[in-house]
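Notes follow the structure.
Here the complex is missing one protein chain, while the rest keep their positions.
Labels for the chains are A, B and C, by order of writing; each one numbers its residues from 1.
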Amino acid sequence: MASNSFGSIFKLTSYGESHGLALGGIIDGCPAGVPIDESLVQIDLDRRKPGQSKITTQRKEADKVVFHSGIFEGKTTGTPIGFSIENTNQRSNDYSHIKDSYRPSHADFVYDKKYGVRDYRGGGRSSARETVARVVAGSIAKQFIAPIHIQAYVNQVGTLRLDQPYTTLDITQGEENIVRCPDPIMAEKMINYISEIKKKGDTVGGVIRCVVKHVPVGLGEPVFQKLHANLGAAMLSINAVKAFAYGSGFEGAAMFGSEHNDYFNADGTTKTNYSGGIQGGISNGMDIYFDVAFKPVATILQPYESLTTEGTLEETHGKGRHDPCVVPRAVPIVEAMAALVFADHLLMNRNTKI
Amino acid sequence: MASNSFGSIFKLTSYGESHGLALGGIIDGCPAGVPIDESLVQIDLDRRKPGQSKITTQRKEADKVVFHSGIFEGKTTGTPIGFSIENTNQRSNDYSHIKDSYRPSHADFVYDKKYGVRDYRGGGRSSARETVARVVAGSIAKQFIAPIHIQAYVNQVGTLRLDQPYTTLDITQGEENIVRCPDPIMAEKMINYISEIKKKGDTVGGVIRCVVKHVPVGLGEPVFQKLHANLGAAMLSINAVKAFAYGSGFEGAAMFGSEHNDYFNADGTTKTNYSGGIQGGISNGMDIYFDVAFKPVATILQPYESLTTEGTLEETHGKGRHDPCVVPRAVPIVEAMAALVFADHLLMNRNTKI
Amino acid sequence: MASNSFGSIFKLTSYGESHGLALGGIIDGCPAGVPIDESLVQIDLDRRKPGQSKITTQRKEADKVVFHSGIFEGKTTGTPIGFSIENTNQRSNDYSHIKDSYRPSHADFVYDKKYGVRDYRGGGRSSARETVARVVAGSIAKQFIAPIHIQAYVNQVGTLRLDQPYTTLDITQGEENIVRCPDPIMAEKMINYISEIKKKGDTVGGVIRCVVKHVPVGLGEPVFQKLHANLGAAMLSINAVKAFAYGSGFEGAAMFGSEHNDYFNADGTTKTNYSGGIQGGISNGMDIYFDVAFKPVATILQPYESLTTEGTLEETHGKGRHDPCVVPRAVPIVEAMAALVFADHLLMNRNTKI
Partner (left out) sequence: MASNSFGSIFKLTSYGESHGLALGGIIDGCPAGVPIDESLVQIDLDRRKPGQSKITTQRKEADKVVFHSGIFEGKTTGTPIGFSIENTNQRSNDYSHIKDSYRPSHADFVYDKKYGVRDYRGGGRSSARETVARVVAGSIAKQFIAPIHIQAYVNQVGTLRLDQPYTTLDITQGEENIVRCPDPIMAEKMINYISEIKKKGDTVGGVIRCVVKHVPVGLGEPVFQKLHANLGAAMLSINAVKAFAYGSGFEGAAMFGSEHNDYFNADGTTKTNYSGGIQGGISNGMDIYFDVAFKPVATILQPYESLTTEGTLEETHGKGRHDPCVVPRAVPIVEAMAALVFADHLLMNRNTKI
């Protein structure tokens, strides 16, 4: 099934695996005349890039994007924007041990069963390297949706969690440290925690919170394309994501209607925001905020038992260069997917003929 | 935007509001030759029906489905299945007070801003009455996907929560009581709790857990249509849903890779199932399970402040016939949406030319 | 495959066979606030209706449309418009002879091979009765696209052809006679010709020309959704259509560039219109015109050889109530499909964020 496209009108189609010649994509449906600063795209790529700090994988990739079409004299032309990113640092031999066996909690097993063939040089299309195309497209989308502004940050790493609401934080501070947590004290704890885990060859999960400001009233379609349903699908399509919650989330399930209802101010804003800026699937102009939970990376640098393609269990020792915790690098990916959703809904939201 | 369709190949398109002539839909893409027992569809509709017990709204609707096409001599013909359900019990005057004002945490405000017009007789397309079409289509989908089996149940109402994993419960017992919780003792507590809340004119949220068994290995598409991304989108498109989590969910974020990894048995099954039956977006043959959080119903039979269309705040007292807690009636809706996702992925999962 | 939808944003999904309870459809994506005169829909249905004159089938159908949703107080609400048309005049026994055999140049054979089952009471989904839903949706689309105006007429029946260009005719006169040809003398010839053919139990083909006026510059998408590609697909999806040509059509293939080029006037209009109002797939503001060729109806009231499901040939004699020539009744169908294309392209044509 053709399933490598995201969006209805502002649409990304992506291609590429961890060990091919290049990855890339096509952004189709971006209106003409949008000013594009390509250096902003590279900044987002660098926020996602491997090897950016001591708590990420030490694998190095230049991750330089090349645009092939669709941008002329600094503006979009309305034609599809093709782009590619070369794979420059492939150590295929790092992966040679997985040709004939399936790693636990990886996609090796299901890919082989589904497709009958597998590019055993790496995770193939299930590798998070795939998300590089999302970041490029999301960065273009951010420029299109302005002044809508998206900022994500790390809210939890393992058992370390920021308990205050985002409204009490200066969330832009997340970009000031390598773990991308806006509270400097918690950030330091998280960095130390991840460093310890890395030393043991283990990994840990985390939670990213994303806040979207300056959303106009009226984005979202009432039934199957509710704004939060599309945001949820976007987040759940990112590697390693296990859960999505917006507004009151799971906590809302324990509340009474009399406390959960967001009462109006006379200007149409609301006094509280348990709704998370969305009512009936449609933005109400308040901030939109949501949480995205990531499981720990499956590749651990410890001994473990894998399943051979022959159907026997064998002791293996993990190797390669992997992230001890994905959430610091996943922050721009969460933002990118959110930006794609908002770009699409801005274009979907056409209710008059004009 | 045309957004009233769900699915890529097995596709439901629905129509209808709470106060029109009828609601209904078209199921397109169901293969020919599927035996259909229409009485099973009515059973699912009755599980969703208002007025079914003392803890649901007392509004009565017959909710009888009529099939117009696509089924002949007890089997699908491969042509689209058109169906409708009449609206029989509309008390439009119950809603007359909302013509000129917006209820808090309802979609009234955003609909008016988005569309410029609103069918003020009820919630219109944002009413949960819309889900009746989902239940019909989901029930057809259940018959198509057999032997894949879907069973949902109520796991939490307000602060009352079942803490044991589904594997220690006989989850079919959920259907034995009106709150649809498979633990009889907890069920009774929940029923009493909802009854108390109803007396106060208040409402409460809850969580539904859904378990899917006998899923073949290989369903799900690797990138944007990961099986759980489609399940999440399906659940988040249901009215009042605030969160979705599968497998280890938010708890997974606090775990180490060494404890979260699901190690293989020699037959390809796994010793644990933190993955929730899905790896890299593709089913691995283990049970798929997920949680869906519902906020409390916004309509409370208490005084509250609403916003008039003129931009002033006014004291109102909620009226009408509403559910104190939606989760008992939402169980078949969750199952229906899950069934639509599996029907679609069974048909998407075509990797050879044959 | 789910293939019963037409359009990207303004989308019709239809259902129904010649011999089920009802036919109908859902129009999704029509913006809110469009004034709808339901009587205009019925007028178009009556133009398509069987039994309307001596040169059509004598089968009678009321073809009364019932709208279930999406229109409130005379305007669209932006929600899906569900509608149905009952089947009232089914003489299933007329078709009993086709249960075990395949009629030549009908879809019986291919349906049985494709689906394994067939509703043998009629043509099922391949019956032109299916087009009733197109006419309803097209008639709503016509009201949405105004002032764009669509007028089709019969240009050829068998070997009788109007050779003058549409610009020399008052094409609205087509509606003044039962064959829908705007030249009264040719119309009478065509009526007599069809009457003669009907007496012999034979049938004949024809050509419909369609003219679209007041199209703004800029409709159509450059590559795969060229305006004329979507018009062609729309027309070729109508039963019995064998060819589509716009502007200079097949004649254009014999011309030189120096004679075919449409030179500009200073106001951007062109001196000639071989382009048919479309350049590079995009409307240029000139009239759009195209021809649609229909083959003769396959059902003839004469002896012929059919193929039994057992694989033997047998002599049969055609019966039932069928059209000797479909083009008079197909005029509103051509217009309806064109209207759906223009409604969709008006909504697709969004190149700025607004």
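Heads up, the rule we're going with is that contacts are C-beta pairs under 8 Å (C-beta built on N, C-alpha and C of every residue); 3 or more make two chains touch, one makes a residue touch a chain.
Everything quoted here is computed from the prediction, not taken from an experiment.
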item: Residue among B:G33, B:G74, B:P184 or B:P303 touching the omitted chain; value: B:G33
item: Sole residue of C:I85, C:I197, C:V212 or C:V331 that reaches the chain not shown, by the stated touch rule; value: C:I197
item: Contact footprint on chain C, counting only the chain that is left out; value: 1, 3-6, 8-9, 14, 102, 104-107, 109-111, 113-116, 125-126, 130, 156, 158-159, 197, 202-207, 217-218, 220-226, 228-230, 232-233, 236-237, 239, 242-250, 252-258, 260-268, 270, 274-276, 279-284, 291, 293-300, 302, 304-307, 311-313, 348-352
item: Absent chain, residues of chain A that touch it; value: 1-5, 7-11, 13-17, 20-26, 28-29, 32-33, 66-70, 72, 75, 77-82, 84, 114-119, 124-125
item: Contact footprint on chain B, counting only the chain that is left out; value: 9, 31-34, 78-79, 144, 222, 346-347, 350-354
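The working rule: only the chains that are shown with their structure count from here on.
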item: Farthest-lying chain, centroid of Cα atoms versus that of chain B; value: C
item: Length of the line joining the C-alpha centres of chain A and chain B, rounded to whole Å; value: 26
item: Rounded Å distance, chain A centre to chain C centre (Cα mean); value: 46
item: Gap in Å, rounded to a whole number, between the CA centres of chain C and chain B; value: 39
item: Residues of chain B whose C-beta touches two or more other chains; value: 1, 3-5, 8-9, 14, 114-116, 125
